[in-house]
Each structure stands twice: as C-alpha cells, then as structure tokens.
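Okay, handing you the structure first.
Here the complex is missing a single protein chain, while all its other protein chains stay put.
Per-chain numbering from 1; labels A, B and C assigned in written order.
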Amino acid sequence: MAVKDAGQAASSQSRGARGRASRSAAAVADRPPEQAELVQLLTPEGERVKHPDYPLDITAAEVKGLYRDLVIVRRIDFEAIALQRQGELGIWASLLGQEAAQVGSGRALGPRDMAFPTYREHGVAWCRGLDPMKLLELFRGVSHGGWDPTEHNFHLYTIVIGSQTLHATGYAMGIQRDGAVGEDGEAVIVYFGDGATSQGDVNEAFIYASVNNAPVVFFCQNNQWAISEPLERQSRVPLYQRASGFGFPGVRVDGNDVFACLAVTRKAMQAAREGQGPTLIEAYTYRMGAHTTTDDPTRYRLSAELEAWKLKDPIERVKQYLIRTEQVEMSFFDEVDAEAAEVGGQVRAACQTMPDPLPESMFDDVYTSRTAQNAAERAEFDAYLDSFVGEEAAR
Amino acid sequence: MAVKDAGQAASSQSRGARGRASRSAAAVADRPPEQAELVQLLTPEGERVKHPDYPLDITAAEVKGLYRDLVIVRRIDFEAIALQRQGELGIWASLLGQEAAQVGSGRALGPRDMAFPTYREHGVAWCRGLDPMKLLELFRGVSHGGWDPTEHNFHLYTIVIGSQTLHATGYAMGIQRDGAVGEDGEAVIVYFGDGATSQGDVNEAFIYASVNNAPVVFFCQNNQWAISEPLERQSRVPLYQRASGFGFPGVRVDGNDVFACLAVTRKAMQAAREGQGPTLIEAYTYRMGAHTTTDDPTRYRLSAELEAWKLKDPIERVKQYLIRTEQVEMSFFDEVDAEAAEVGGQVRAACQTMPDPLPESMFDDVYTSRTAQNAAERAEFDAYLDSFVGEEAAR
Amino acid sequence: MTTLTLSKALNEGLRKALENDPKVLIMGEDVGKLGGVFRVTDGLQKDFGEARVVDTPLAESGIVGTAIGLALRGYRPICEIQFDGFVFPAFDQIVCQLAKMRYRSLGKLSLPVVIRIPFGGGIGAVEHHSESPEALFAHTPGLRVVSCGDPADAFAMIQQSVNSDDPVIFFEPKRRYWDKAEVDVAEGLAAALPLDRARVLVPGSDVTVLTYGPMVRTCAEAAVAAAQDGRSLEVIDLRSLAPLDTATIVESVRKTGRCVVVHEAVVTGGLGAEIAARITQECFYQLEAPVLRVGAYTTPYPPSRLEEHYLPDLDRVLDAVDRTFGY
Partner (left out) sequence: MTTLTLSKALNEGLRKALENDPKVLIMGEDVGKLGGVFRVTDGLQKDFGEARVVDTPLAESGIVGTAIGLALRGYRPICEIQFDGFVFPAFDQIVCQLAKMRYRSLGKLSLPVVIRIPFGGGIGAVEHHSESPEALFAHTPGLRVVSCGDPADAFAMIQQSVNSDDPVIFFEPKRRYWDKAEVDVAEGLAAALPLDRARVLVPGSDVTVLTYGPMVRTCAEAAVAAAQDGRSLEVIDLRSLAPLDTATIVESVRKTGRCVVVHEAVVTGGLGAEIAARITQECFYQLEAPVLRVGAYTTPYPPSRLEEHYLPDLDRVLDAVDRTFGY
C-alpha cells in the first residue's frame, strides 16, 4: 500500500544517516560524540573506580548506610506491589532498579534543600524521612498525598508529567530572593523521567532556571522507558545533552551506581547552593518492573533487555564492594535483611488497617475557609446520607 | 530593604561568572565559545565575502530581484504604518529591519515548499505571492486571515506565540508520509521570534521534528526584542545553540544579509527535502521599529542601539554592492523606487476602499455545515437587526 | 452481530476507519505496541504500521499541534489523550487553533482531527485520572463534542467522528470500557443515528432524564428502578454535547414537564447548567419543577476511596427524580 510504504520510508529515514558531518557550520558538529562519558565510581562487579571530577571519600559506615537504604527501599517497594496484588492498594509505581539513583541523589541532599518528586520517588522519600505510609495512602486512594512538604522538605508527589519542574524552579527563584544562595546556601532538586523531557513544561523550566541562574538541579532518571515507549521516541541524542542548548551543564551518571549518583548530585547541589546555577543530571538506569502494577511490559519489550540490566543491579554491586573490601561482617547483610523485613512488615500491617477517610472530608480544604456553597453542598450531602439511615433501619 | 537586596543579588548572580570551567564533566564545557560564527556573505558596506560552506552563485538579475523585493516590502510596511496612523488599520506589526531575513529565506523556497508565518512575515508573504491586501484585511479587522494557504503554500498568520511550529512539524510529518522526501522532495519552513523560543510548544516542535527527522526548517528571526524584553530574558546562550540539545544542527546567520539568509536557508531546505531532517536557523537581526504600532519602544530601549543597527541596514548594503560591482545603471534604483511607490499607492487605495464584512458573515464557517443552533442564532440576529429598521424609518 | 466490549467496539471502529481511508492516522502515547493503556488501539500498529499508528513523544500539546499540521497536509489524525486529566497541556492548541482554524480561514481550511479522551471516574484511580472536563470544550465554538454510552454507539460514533470535517472531541466513558453489548460490525454507517443527534434510550412519560457517557447505564438502571415504583422515566442519551440536539430535548421535556440532568462532572458550571438554562427558556410554561442537576460536588475529584460518595449514582438520580415531584 502506497501510504504505508511512504510511512515506512519516513520512519527509516529517521534512523538512517543524517549527513550531519557535511554541514560544518552547524552547531551540532561541535558536540561531543554520542558515546558520552558515563560517570561511574562503582562497577557492576563492585569494583571501585576513580573519576577525576568526582573524588568520593566515603567511610565504611556511610557505605553500609547506603546499602541499608537500598535494601529497605526495595523491600518497601516489594511489599507495596504485594499489597496491590492483594487489593489493598489501587495501583503502585515500582522503583525496582532505580534504587541507586534515588538513594544516591537523596542522600546528597542537606536538610534545608528541597526535593520535588514525581510519583516514583519512594527511595528519595525514604531518604528525606517521610513515613512510607504516606505514600501508601496515596496509592490506596485514601489521600492525594496530604503530607506536609515542609516537614521533611519533600514536596507532594506530582502526577501530571513535568509540572513539578516549574514548581521547583520557582521555589529556587524564591531561594534567590531570600538571599539563601552562596556559602551555606540552599538548593532544590527536581525529579522527572526520560519521557518527561518531551513536555513543554520541562523545557520551560530549563529556560526559567537558566535565565535566572536558579539553584535547581534537574535529576532525570532515564529508566529507558516511558510506559511502553523507548527513549528513541523522546530524543535522538542522549538526554544530558539537552542542557547545553539552554546554556547550562548536563552530565550523565550511571544511575545504578549509588556512589556515582551521590557524588554527582552532591557536586551539582553544591554548585547550585553557591550560585553557579542549574545542572541537568541524567541518571542512566532501567525500570526493572512494570510501569505500574496495571502495566504489562511483556507486550512491548524483550526479556533479554531485562536480563542484561539484571547484571547491573544497583544493590548487588554495593554488596560485592563491601565483601571485596572486607568492610563488613557477613552477618551485616542478614541484619539489614531482617531490618528490611521488619519495615516491610510494618508497612503491610499499617496498610491493612488503614481506615478510609470520612465521606464528609471530601468537602474540606477546597478553599482556605468554607464557602457558603461548600457548606450548603455538605449539608445537602449529610441530609442525603441521613435519608438512608432510616431506610436501613427499616430493613 | 533586605528582600530587595536579596533579589538584586539573585539577579546579579545570573550575570556573573558561573564557574563553568571548573566543571569539566559537564557537556557545556564542550560547547563552542559564545562568539559564534555568524554566516555572512555581504558586509554592511556591501562587500561580498566568502564562506566555505555557503558558496552562492548569484546572477546580477537575481541580485536585482532581491533588491526589488527588499525595497517593495519595506514600502508596503511603510504604507501600512501610515494607514494605521490614519485609522485605516487597527494595528500593524512592522518588519522594518527584517527585510533581508524574510526575503532571503522567502526566496530560498520552492513553490512546493510550505511556509508557516507568525504575524510579521509580510516579506515572506510577498515572496510567496500573497496579495498584500490579505494582510491588511487582518490588521484592519476585516478578517482573521482568510486567504487560502494552499494557493501560495503560505499558511495563515498565527498570533499565539509558537503554536505554528507544531503545525509546521506535523505538516512535515505529512510530507514524510506522502513519500515526498528525497530527490525532488518538499520541505517546510516555519518562522518565529526570539521570544517564541521560550514557549513549550516551540521546544516540543524541536522534539517532534528531531525524533521524526521531519523535513522542517525552524527559522528564528532574532530581532533582539520580544516587545520590551531583550534576549537575555529568554536565553543566556545564543539561540542557534538550542538545536544541539535536541540533536539537530543550528546555525546563526546575519539576518540583515539577504545573500547569507538565502544561502543558509537554501541549504537547510535542501537538506530537509533530501531527508536530512530539521535545522534551526537563527537570523540575527534587529527590529528597527516598534513591536507594533501601539508600542512605544522609547520606554525600554536606547536610541544608540537603533543607531548602531542602522549602519547594518539590509537594503543599503545590497545597493552598495550593486553600485560597487557596477551591475546596474543608477536609473535602476529610481525604477525600483517608482515601482515600490506604485505598489504602495495600490495598497493605500485598496485599503481605504475595503468594505466591511457583512454582519451576518460572523455566523459563517464555524462548522462545515450550518448547525441548527447556528441557524437559530443567525435568525434571531437578523430579526433583531430588522427590529431597528422600523425604528430608524420611524425617525 | 457480535458481542463486544465498549473498548473493543472502539477498536473495531478505528480499524474500519484505518481501512477505509489511508489518510487516517492514530497518534498518542503508548498507542502502538501497548495498544493504549485501555487497549483501545490494540493490534492496530501491528496491522497498519508505525507510520499510521504513531507512538508520539510524551507531550500533549505536541500531539494535537502536529495533528493539526498533518490535517493541513490532508491527513485525518485521531489523537489519543491517555487520561482526561492530561488534556490540559493541549488545551491551547485545541481552543485557539483546532477550534478556530476553519473560522480564521473563512472556511478554506478543515481540520478533521478527532481527540479521543477516556473520561470520568469510578475506577479507583489516582488523581487526574477521573476528570470530566467536557464543559470546557462545549463552551468553545468550532468544536464538536460527543460521548458514546454503549458499544454500538462507540463503534459507529468513532467512525462518524473520523468522517467529520469538523474537529471532534470524543469522550469515552472509561468505566464502561468493559461493558458488553451486541454490535453489528458488518453494518455500514448508513443506518446509524447522525453524530449530532440525541437518542431516546428509554421512552417514558413522567420525567425526562438527560445524560451521556458513563451515566447512560446508570440512568437506564434508574428507569428500571423507578418503573418498579410506578414512575416512568424517559432517558435520553445526549450523545452530542456540542452542539446540543435541543429539538429532541425540548420535545421530551414539553411532554413530561420535569427534567433531571445527570453527569459526573462538577455541577457548578457543568454542561447541566447550559441544558437547564436552555430548557427553562424553551419550556417555561411546561415545566412543573425546575430542571434539577445531578453531578459531582464543587470540589476537586477526591481520593478514590471517596469517589462513590462524590459521583452520582442510581440512588442520587432517583432522589432527584423524587425531588422534581416535590414542586
């Protein structure tokens, strides 16, 4: 069929050679080759490697702490998936595979820094000190979030893709106006996915951040997939390069390497705090699970890909490193597992006994104070509910 | 006042050193220096210069043609401003200073190429063969455009900043599906301003164009101002560099040099037609007049800036080149002036006698066929109008 | 006749549209291999190729904006917006460009673009996945806004929408995707009710109940329940929300003298307001009671554990019917 063929031609063009080399006046020719440097400090085999720009002095206690975080957040995630299967949660967005990106970046934050998550940053939430139950409330349908973002400097989850990047940028502009940039400054980190980079809002955030030189770090977890769409549907060049077009630095880090994520985020946050403006970090990682518990990835991706990434597991390499460097007793791993199991058990128990919100609560918090209309509707609702009480009693 | 100071600190940071050099892993360090190459083929003094990537063989007749275009579009613009002052037009957006960018790019198009303008592309409209009256209809308030875009492959003016970049990209995706890419292919050019580069839509267009490798040329007339806002409010790096972040070439051209605009656009269009995908062209120019006839630029910019740009006038340099190279008799300039005056006179006369649309016409073309509601509202309107006829007769 | 879910009926309708006209395209997030999160486009990319069933970047303004460009080039794109709550990034392209291009061009340009939006709640979803924004589009001249209430209409109306040279915002009642009914897939569109016409679903004499989308089934059930109480409801599925089929509505209300409008959207400023205002104007002397509106309360959509209280249901419809007899 003619049109179909034309279409195929169109799509093969987009994969074919683009003849860029012959266009020397074009800016693109000056870009670095696409095999971009991936900052890595710990290999999948657990070997420590050095990087000139990211020296990382890390104590055994710190490494153990990171390992503990990684194991616990994976366990919480695991429990949540099980709870969803049992009908206790409406849905769950798993972080499986992204633990290092989240724990590494989350542990790079100071208490006064502010974090803006998407809907998948359970590991960051953990690092910030948020009670995991708050996350479960959301996925259970008991609240839309409802925690106090100022308590742990961890904003509410944002579901509309990309929106929070502008909120984070505005917040960072507020830090500037508060005079809180400079020595002992504050900064913001905002999380988003590879798919999110296509949204207008995210690109506008890059613009507002760069023209204002705002203290915000854009942390993109490139987990290779936006639901069923591979990265090629969003970009034909590595995502960290996007930043250069807006005039600020971009860096790609091994997102399964908790050391590298920690070091790269620390440096970018410190630069932001000191007034050096935004950085885009692309954490190159992989979504090991389904997009959410309602998704079926077997429809769109090959298991071979998954298998390849399993070899790069973010937790295993820290374990190997600890073993290799003899920084721990073997019992340490069992202790962490036991602790994780306990946290998991608490999560499970608390979720199963979580009460539903009161029906009338749906009328609360629409405005600062209750409006006449809101009060009238609520009264109408109460009366309506009451009308059943008699009926039920009569039965 | 503390907050004010903090704010000032914030804004001075954005101008100060950003310590980029010390962040070597960052992509930005690999970018070319900011004194970007500006493609120029004709100096302000009218001297022809060569550029290795843009050889331009141009006959005397062609140069004369370009000169004629430049003078005539400036004259139409001049008439329109006068007509607005006389109350014949509601508003006018002047192209003064941008003639070369528009004529150079406009003359680079083939008849089958499609152009998507903003609201200021009167010079491109001229090159495409659109009757200037159509533009005046819009600015007079007689229509919202209303010409047939397929007649001259020149789309309607678009007023919402940036929207048309997506339309152009979609159109280019249609060209791909029609199999009209390749030898003897078609391509699209879309115009937008420096301010427009901040809109989400424009950045989304870059994404759609690049992942599809669509045959579209993004032609940004950087006239240094978005109404009262200088370029620094939109970007801290040259705009042509934006493209590299999306993985396609960007090039900066002297927007007051009609030869360079012609050559650079020709090459980009040809690349697009052949399947090499999008290019961003930044035509570096200057808005010599007010943003529109209702604007007062003395409120926000210094006349010195204007004076400096006057020396780079896009028409004068072609005239000097023609004189210098002795390609024309001096009478040629008088002939062109006379022709321009005649076109101007026609425009003036036609505008002054342009009838208002019929009141009932406002009900037309909402849907393909008239809906019952539309018919009812129209009938109601007719009856209402009729009710005055009696009254007026009675007076 | 085949028994199809509403989702599958849409799928079959889309398949016909793709078969009938090579210019028809489907575009959206995850519409390809995945077949959309509700599987409405299941299998279509496999059969029609990646150039006709297009997984787009994650950017809704881009989806609609490029669809407009494709339409200008002669294509007939069908855009999928993944959930109701994610149409807003595309709002500007829809209301300023899609809706106005014909008018702007004095009729020289047509934009035969369909925007499919799964809408409404009741599926236990998280925030932004249960919205009912149809009134925002119905207030925008130049758009056709429709919603299907059952598989047969889903099958026919999606094809009619694709055939329309006007842009169509096509609202799909997501909680009814799994409802089944008989659909005549072989049948052409000749016998189908025109896209802009309401349908008297249940004839009746005491009260007119006007509804659309997910509430069609609810109201049909209400009619059955009311009949047991000896009350005869005339249930009308509006189908076209803009323009409204005022003739059918008015005819019914003139007959019954009572009217209840039911939708999931927030009552305040919802489509029910327009319908009530218009009916009151046209049937002032026939109305025995004011037109009552049943819909969501004037709050954001609550967490899903509360949605059964928030959304109208059979009881609230019957309650309103009762109240119309209180005047």
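Heads up, the rule we're going with is that contacts are C-beta pairs under 8 Å (C-beta built on N, C-alpha and C of every residue); 3 or more make two chains touch, one makes a residue touch a chain.
What you see is a predicted model, and the numbers here were worked out from it, not measured in a lab.
Among C:Pro118, C:Pro151, C:Gly270 or C:Pro312, the one in contact with the hidden chain is C:Gly270. Of the candidate positions C:Tyr75, C:Tyr103, C:Phe119 or C:Phe155, contact with the hidden chain is made by C:Tyr103. The omitted chain makes contact with subunit C at the following residues, 61, 85, 88-89, 91-92, 95-96, 99-100, 103-104, 127-128, 135-136, 138-139, 141-142, 242-243, 265-266, 268-274, 276-278, 280-281, 284, 289-293, 298-300, 327. The missing chain lies against subunit B, touching residues 1-4, 6-8, 10-11, 90-91, 119, 138-144, 159-161, 195-196, 198-201, 226-229, 233-234, 294-295, 299-300, 356-357, 359, 361-363, 366, 373-374, 377, 381, 384, 387-388.
The missing chain lies against subunit A, touching residues 143-150, 155-156, 158, 160, 163, 165-178, 200-201, 204-205, 207-208, 211, 364-368, 371-374.
We take it that only the chains that are shown with their structure count from here on.
The leading chain pair by number of C-beta pairs in contact is A-B.
With each centre defined as the average position of its C-alpha atoms, the distance from subunit A to subunit B rounds to 40 Å. For subunit C, the set of residues touching two or more other chains reads 51, 56-57, 59, 61-62, 89. Within subunit B, residues 173, 176-178, 200-201, 204, 207, 211 each touch two or more of the remaining chains.
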